[in-house]
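What follows is a single structure, written as structure tokens, with notes after it.
Note that one protein chain of the assembly has been removed; the remaining protein chains are unaltered in position.
Moving on, here comes chain A:
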């Protein structure tokens, strides 16, 4: 677009008056310097791989959430004022409810397109956080978080956490029986904090639960504070992606110094624009097909009512799991009760998230690697990291199962107590198991890569040799695949050096260094990676005796 403006100046000289569009572009360029900006950036290259588009899915769902959210604010009243329902939904007629609930009913049943927009907003929120999580795991497993992208990893992580809380505050706004139960639970969690819990609770709710303030406060947080911070982080996130340039998979001609792919303009932009509409289409289809959060079925919140099956949206499900499987311990001290059954989950909740967020920094510390990385790792080539990521996912999943323990019980005819105990044990056992298994699988895959490079691909063609032996014909890999399979580097584990120095005096090695060496050995030592074939090995095998 802006290219046009530049060419326009020459063209004008030759052909007289340029078309209006060109003159407008020219006018804008003269004042905003768009051309310079565009020239520098539009030839930016963006590599093609489906997993690089997960970030885009998050981005577009975020845009959809903002757009539909604005529509909802036009009709929603964030007020706890009590009113009597007189709308068209018969089973609630004459029932007292807050204005927040009533206006949500109004949006659902009377505002044109209101219910569809509400459902798009909510489905988009679920997909948004899901896409973020998968995007994060893609970044994790490929090692895209390594230098220089650590800051962007943190930005992304903050977006995930904020996304969860934006979702939670939004879910609470209609003041229905389901979300009210969730808010009540959150209130309980805050109250369980020693010493300051009560003050915090009073501060947040402006009085005894539920009070008159929480909906209007949550509203401000939900539509202004959190989305504002998120928008800022998001812009920062994208600027950094742009500035660092996107990572790419290893391959011939792809180095740490270049990016192979499509130019941002016009190819990538066209694709991205199209992709936006596809994402929008999928979410709109979900919203048109399936109900989400049918508040009319839950009814308005009343502190004396509760429904079974009260769960938060899925992204808060792991916290629900923590609280559901935690034994109800409590300690009584000098007339004060410490609700460990609630307080411990409250502490573990952020820890679950932080565990995955700090990995890049731990890895960087252990490896001491200070180089820039723009080529992605294949997950199998980093078995410990991949094992850790898989273990984290399994941990997260087992907690999600715990959060829905009642529904698994009724739907699979199990005892809820048995499920709870399974989750309790699984909380500790399953991540460990997953780690070991994943690491083994990675090593197995590395071995197979090694075989492929050295002996070629199995063709499935069986040949009989003159003396009667049967062999399978192996075909050497094409050069580019060979490259891809051997492009990764295999770091040496950190060595502490000899115990004694040249004078025979014991060297002092501090505990931190020792720990680092130990971790380094577990990541790169024997048994943590399969040595990739060297050129010499390859030459030796391919020169003489051919196939094995």
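Here is the rule we go by: contacts are C-beta pairs under 8 Å (C-beta built on N, C-alpha and C of every residue); 3 or more make two chains touch, one makes a residue touch a chain; residues count from 1.
In this section, contacts and distances are computed from a predicted model.
UniProt lists the omitted chain of the complex under the protein name "Cytochrome bc1 complex cytochrome c subunit" (options: "Putrescine transport system permease protein", "Phenylalanine--tRNA ligase alpha subunit", "Sugar ABC transporter ATP-binding protein" or "Cytochrome bc1 complex cytochrome c subunit"). Across A:308, A:332, A:503 or A:543, the single residue that touches the chain missing here is A:308.
Listed residues A:198, A:291, A:490 or A:534: the one in touch with the omitted chain is A:291.
Annotation: of A:262, A:348, A:364 or A:496, A:262 touches the absent chain (contact as defined above).
The residue touching the chain not shown here, chosen from A:409, A:445, A:482 or A:541, is A:409.
The chain not shown here touches chain A at positions 48-54, 56-57, 90-95, 108-109, 115, 119, 123, 126-127, 130-131, 134, 177-178, 251-252, 260-262, 267, 271, 274-275, 278-279, 282-283, 285-294, 296-299, 302, 304-314, 317, 403-407, 409-410, 413-418, 480.
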